[in-house]
Each structure stands twice: as C-alpha cells, then as structure tokens.
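For this depiction, one protein chain was excluded, whereas all remaining protein chains were kept in their positions.
This part shows chain A:
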Amino acid sequence: MKKLITAFVGSMVLTAAPVALSAEATKELKMAYDADPVTLDIHEQLSGGMLQLSHMTFDPLVRWTSDLKFEPRLAKSWERIDENTMRFELREGVKFHSGNQLTSKDVKFTLERLKQSPDYKAIFQPFSELKVIDDYTFELVTKEPYPLLLNTATYIFPMDSEFYSGKTESGESKSAITKHGNSFASENMSGTGPYIIRDRQQGVRVEFERFDDYWDTESPGNVGKITLTPIKENNTRVSALLSGGVDFIAPVPPTDLERIKRDEDSSLVTMSGTRIILFHMNQERVEAFKNPKVRQAIAYAINQEGIAAKIMKGFATPAAQMSPRGYQGFNESLTPRFDVAKAQALMKEAGYEDGFTITMMAPNNRYVNDDKIAQAVAAMLARINIKVDLKTLPKAQYWPEYDNRAADMMMIGWHADTEDSANFFEFLTFCPNAETGAGQYNAGKYCNPELDALVNQANVETDRDKRAAMLQEVEQRLYEDAAFIPLHWQDLAWASKENVKIEPVLNVMNFPYLGDLVVE
C-alpha cells in the first residue's frame, strides 16, 4: 500500500513541473475523526467520510455554501439551455495530481463511472447523457426536467480519465469499482483537489500534503500537511484535543461540549444538522396504528423539546417534520405539539382509552443517545396507556431487524443524500414497493398515493417556488396525518485549538472544506 502511494507520488513529482505555491501552505494540522476513509475510490461508497475525502483530494463541479447555496468550483458557470439540459463551462488550466489537464472528457468519464457505482447509481439515474461540446464546455442531459440537477452536480468530482483508464499489471480494468477486494482505484488516486495522500495506513493514519499545482490560487488555505488519525472512542478523541495531541476533532460527543467550552485553548462550533431522527408506527403489525387518531395521540404524547433539552443536552433541534430549515420542503408553521391531555382525549375518541401493548426497537450505537431517546419515548407513551416492550441493539444487528420490520415502532435517522426534501419522502413515507424500491425504509407501511403523486410532480418541477410550495404541502399533510413521529435533527459539533479557524470552512453537510482552512 505504502509502496504504491510512494511510487505514485514519486512519479508525480517527476511529471509535475514545480510551480510556486498558491498561498504559503506551511502550517501543519493534526485532526482526529471517529473513522478514516474506507478506500481511496471515491465512488465505492456514499458516506460522510468518503465525501470528506472527496473534498480534500478532488473538487466537485459545484459545491454547497454554508447557507445551502451553490458555489462554482470546477464548473465556472452554468445555464439552462432547455427543460432537460444544463450547459456547463469548465474552468481552464486545472491540473490533476498526475499532471494531466482537466477537460470535458474527464467529466464524461466520471459521470459514466458514477452510473456504475452501486451507491451512486440511483442518484444519477435521472441523467441520460453528458454531451461534450468542446474541451471546456459540456451539457448535462436529463431524461425529464430535473430540479435537483445542481444538487446532484455537487457529487460529480471529476476523475482523471487518463489515470484511471487501461489495465493494471494483473489485467484488471483500472476504472473498476469493487466493494470488496482491491481495485486500482481503491489504492491509487489522481484528483484535482488541494491535497495529495502521501501515506496511508488503514485504521492508523492518513497523511495529506498540499498539492503544489492546486488551481484555486485564491484559496486562503495555508495548511501544508494534514494528518488524519481515526479515534473511535469519544473520550479519547476529546482528550487528544485537550492534551494538545491533535488540533481539530469531529464529531464532539454532547457529554463533552461543556468541557471543551470551558477549556481556554479550544474553540467549539455547533450547528443544527440535517439528519432527522424519527419513529415509524407499523400499521401492518398493529391494527390501532391504522387509526389516524391513535397516531395523532402518539404525536401529542411525545415531548420533542424535552428530549432535545434533557437527553440531548440542547444538542438537537426539536422537529415536527422531516425537512430541516433551508430545505425547500421546510414548513415554518409546523411545530412540535406536545399536549398529554389532548393525547389522552384522542385515545379515548379512538376507543383505545385502556391502551395496548406494542414492541419497539432502536439501535444503541448508531445515533447520538439513540437508546436513551427510545427509553424516553417509551416512558412518554406509557402516559397514554401504551405499554412499550423496548429492545435496543447494536447497529450491526439492528439493520437486519429493521429490514424485517421486526417491531411495531422502529427508530431511524435519515439524511437526504440530495440535500432535498423529496428524498425523505421517497425513502421514508412513499407506499412501499419492492419493485421500484420506493419507500425502502418506510417501516410504518404508511401509504398515501396522493402524496406520492405530489412528490413525483414536484420532482419534475423546475420552478423553485412552485416546487417548494408542493413539498411544504406534503410536509403539512404528513403532519396532520401523523404518518410518523419526528423527534429532532441531530446537531453537529466540531472542536479545534484556538488558532485553527474552522468556522468559515464548516457546513451542515459535515464536510469541512479543509483546502480553505486557515491556521494562525
């Protein structure tokens, strides 16, 4: 592994002509995350960790700003030619780590590769083709009008087509994506990003070095070397920061927020996140859940604000819908509706005054405080005479149970890969359909074809305002129907040494743009 990378870096130094550094990238940064990249192939897995790596070693066509707007990166500009086509102008003079120049054919290669990736396939399914107009102009064509074209373009990190083409010594295609076993791309890398991987020992550390020929000479980033150490244990990660062993850590566990705030040498940044935590009520398993009154009673019985304040220690934003603020579907008027008296009255109306017994399952190491949240919800349900038989499991065992819909109420956390409301509905509230894959994680078996149709309509509506109105209406009706029990959006937290200015490079997607990081 090490040898391969060194060999690659060696050959790269020979081919790339030395050019003056953009900013004086002389600072060193030591950071600790809860995990390190699984692979070097950015298309092998769609996960927060892999996107973080992508932003360090590659650049997307466009990227999100901290207030969820688009910022041009490798695409200089774009314009809609017709309903189904968007034309992009590519930045000129961008070099890959291998020394090759970035042109439209690299983007085409990347899109084709994304469509092969099991993890990205679904996201790129709306795209029919990429038309290369010239070296620096191309058109993205979708099958139908697609409002999320730019959202999706944030996932296009152009890869070096020349570098990833051809065969390896053992005769395997260099562009192959393998989930298990080694592929060329999982051990070698050539992107356009601010950092090159100099050394990598899986599970121990990854060392990044600033790319001398990085195109973005206006980037204020001045970090020349980054060492990423995975520290899985929360306590140890915080200790590493407090003892000065590392300069930057994420995530910060809620129990240690105060401790870091009190430390004079450290600074803490928190942000309301976009991952919704919710409970599904399985209507197929429990007859009573078919009755909207019972579901509403449960919605009234749950104190989201209490959970956010007491269990999450203020480290969560109470939710009454799935879309977080900033998403098109976010509906300002929907607020948590905690009211036990009302809940009891609704149970009585529905004829379940004496309550019933249900089973509940939640993971105990997937989301922040997941098992404690489940216990609190169970206790709240006891007040409307619903007796809960709760079981919490480690995530490795939980998901198979989830796939089997093994309990009457099940917890899930969801982050929309497209940073868009429709994604929530498609996976969590659409009528489950094994053939189309709709409602894949709808463990409530809630089914309202009318709403599904509305979402599908929104998905081909390119007018932003009209689309937002449609999605907000869906949220409204799901709320009235109490289709599920939303709890909160988990907050995000990062902490660093005082001299590491992380705030400007952070965002709700949780991939800090470390290329722009300034260390004083």
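We take it that contacts are C-beta pairs under 8 Å (C-beta built on N, C-alpha and C of every residue); 3 or more make two chains touch, one makes a residue touch a chain; residues count from 1.
As a convention for this text, contacts and distances are computed from a predicted model.
Among the names given as "Sarcosine oxidase subunit alpha", "DNA polymerase V subunit UmuC", "1,2-phenylacetyl-CoA epoxidase subunit B" or "ABC transporter permease", UniProt records the absent chain under the name "ABC transporter permease".
The omitted chain makes contact with just one of the residues A:84, A:186 or A:442: A:186.
Considering the complete assembly, chain A touches the hidden chain via residues 32, 38-39, 45-47, 118-119, 121-123, 178-182, 186, 201-205, 227, 229-233, 235-237, 239-240, 242-245, 365, 394-400, 403, 414, 417, 423, 427, 434, 437, 440-441.
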